[in-house]
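All protein chains but one are shown at their positions in the complex.
Letters A and B mark the chains in the order given here, with residues in each chain numbered from 1 onward.
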């Protein structure tokens, strides 16, 4: 690479911060697709615009979208966790046992979140203490946590939840606005504020963009990574509370494969798999998009598995697009 | 006189509109060693990459035995008999020595890789270079010098007619350099043309027959080494006199600011003790691998020393991590500014703010106006050439990137500034700017520890010079006492 260029005028760029430039490009694109799909759905079904239909549609994605928020933080910090679906199953099973033992709803919820914290902590220790690459570590715990769920209840079902437990996954806060949707909106706002306006958020970006430089700048890289793993675990526990409450029962196969859907949501939202780049707005939009597409397809009576093609295709398509568009810019200096 | 085997004229190469090579001209003769001399950023590595087919030349004329050729790929370079020994020993650590030698052309029998022949041929070649290297050993187990030998073996196996050596002695001890030169002379005697890139004039005068000097991407002189003096070469290389490059200012040196006592860590370094005074630039010289950076990393809390203590202004510090060092007033400008120093994708603002975030925030929320003001302040002060503080670090030149990294550390208000190879890979103008900046910083009462492998830099800037070899301090010189010979002698084997 050339280094004689101090006398050469550097390339002029716009004076807007780089995050905003990128944000405008990617998030606008997503936003337009969301609107387009919304309009399409309106055409497909006359009932689509009813508040209650929209509310129903939101249940398709809120639990996964809630998990996508901390997953976004983790991927921005340069790590990944594919054990989240298994964490949910393990949390759900223990919640079921606690409920079966006669404890009330608060205790059940606490159990779910504590199990999640515990699972996230294990992943965090594997990555930051034992230095196992996170994808390998969480492949291991994916089997381990799911395995524990199976080991505890086999092919049984746990469903001795108290009636008030149903509120989290089935309740409405106001009119057709569900508890899950409100929770997602609130968490999205909190995550957006933390990531984009605080010192913590800035450090997370720095860790993902260049962990070595971040460490040398006095950032406790390992501590940050550990606590993001714990946070993701806790939120997975929370998502497990929502899902278990919505389904009203626990099976060990609950939330199988969700990890890939959550990660797809995050990457589609414009978070770079290499870390250090992305925004919560993008994740929220991609969650909305996936939710709307799912619902649109269900209006057409297309089975859920076909959605997999659409999500997978979207993921590759948009990343390929950004790779081709950004290609010249990224490689220019080498 | 024979005809050149390889001849370059008017070769140009640009990256993203930045001209790395403006006028690449060099002639290589069979049986002769041509030294390629130039500052970092003079275009030497670009030239090497064109010759080895990693980069395409944008324009110009390359002739092989008088015939115009196009290199363009590593395969073509190999076919022309061009082989390179790279500075950082570009090898495959987990493959065997034999395979490393024959990686571009593995011996085959009926289409299958013939391991027995490969090992045997490797053994024959290695026997002449270093019989202790077993062809079956994984490359990982070799020393840096041995890895260079394996690359030379690769050149020999290819029947290379042109051997490029890109700073092969950077990490070698005195004895190892001697052994290498014996081999270089043998290659020469066999009629091969050698392009030898080095910063060390004593080596150039020892081994080279011809020279070619590059400055700012252009050839500025070629000729026979016996017709030229060291000072003439330096003048060609930098285009200005030594005083202009090292603008050393006299600063009153105050009381002792910082003291390291008996610092040891595993096999990296042992019993390192030194002091640093206010207003002083302390140079730390040594070969690559002498343990200099390791000592600095321990002081900065990146690693933990096993023994020893660190005192700042008479107080003993407990440094467990970089944040402790930063808090105590120690800053560290690392060697590799792109990987360790700055975040290339971040704008100048965020880069400068990174170690000082707690001062630029209120209750955990970033104060962007303060952040911007800080960056603008330093861009003006350090004369960083940029279109604005929102420009990304990767869009700046090497010298300006280094200024941003220095700014980032000055913003933490340090009392001790450790600079590891502060001018590595930046051009002469930027170097002088960095040196001037160092002068201004010590004038304000800072102490600077400057780790450097460049002898002129150490001698030109340091008030006192520590020399390390194999993890220990071997000698200390004042500015007046220091001679190149005495420093090099202390740094290499006694």
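Convention: a contact is a pair of C-beta atoms (placed from the backbone, for glycine too) under 8 Å apart; a residue touches a chain by one contact, two chains touch by 3 or more.
Simple rule for what comes next: contacts and distances are computed from a predicted model.
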{"item": "Complex member absent from the view - protein name from UniProt, among \"Peptidoglycan glycosyltransferase RodA\", \"Autoinducer 2 import system permease protein LsrC\", \"histidine kinase\" or \"Imidazole glycerol phosphate synthase subunit HisH\"", "value": "\"Autoinducer 2 import system permease protein LsrC\""}
{"item": "Residue touching the undisplayed chain, where the options are B:14, B:143 or B:232", "value": "B:143"}
{"item": "Residue, one of A:92, A:210 or A:294, that touches the chain absent here", "value": "A:210"}
{"item": "Residue in contact with the excluded chain [from B:34, B:52 or B:386]", "value": "B:52"}
{"item": "Interface with the undisplayed chain - residues on chain A", "value": "80, 82, 126, 130-133, 135-137, 139-148, 150-151, 153-155, 210-212, 216, 252, 256-257, 260, 263-264, 267, 273-274, 303, 305-313, 315-316, 319-320, 323-324, 327"}
{"item": "In chain B, positions touching the absent partner", "value": "52-54, 73-75, 77-78, 84, 86, 90-95, 99, 103-104, 106, 108, 111-113, 115, 130, 132-133, 137, 140-143, 145-146, 173, 175-176, 179, 297, 302-303, 334, 339-340"}
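By our rule, only the chains that are shown with their structure count from here on.
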{"item": "Inter-centroid spacing, chain B versus chain A (mean Cα positions, whole Å)", "value": "43"}
{"item": "Chain B-facing residues of chain A, complex", "value": "1-13, 15-18, 197-200, 202-203, 205-206, 209-210, 212-220, 276-277, 332-334"}
{"item": "Chain A-facing residues of chain B, complex", "value": "14-20, 40-43, 46, 216-217, 300, 302, 321-323, 325-327, 332, 334, 339-347, 349-350, 353-355, 357-358, 361, 364-366, 385-388, 390-392, 394-400, 408, 425-427, 429-430"}
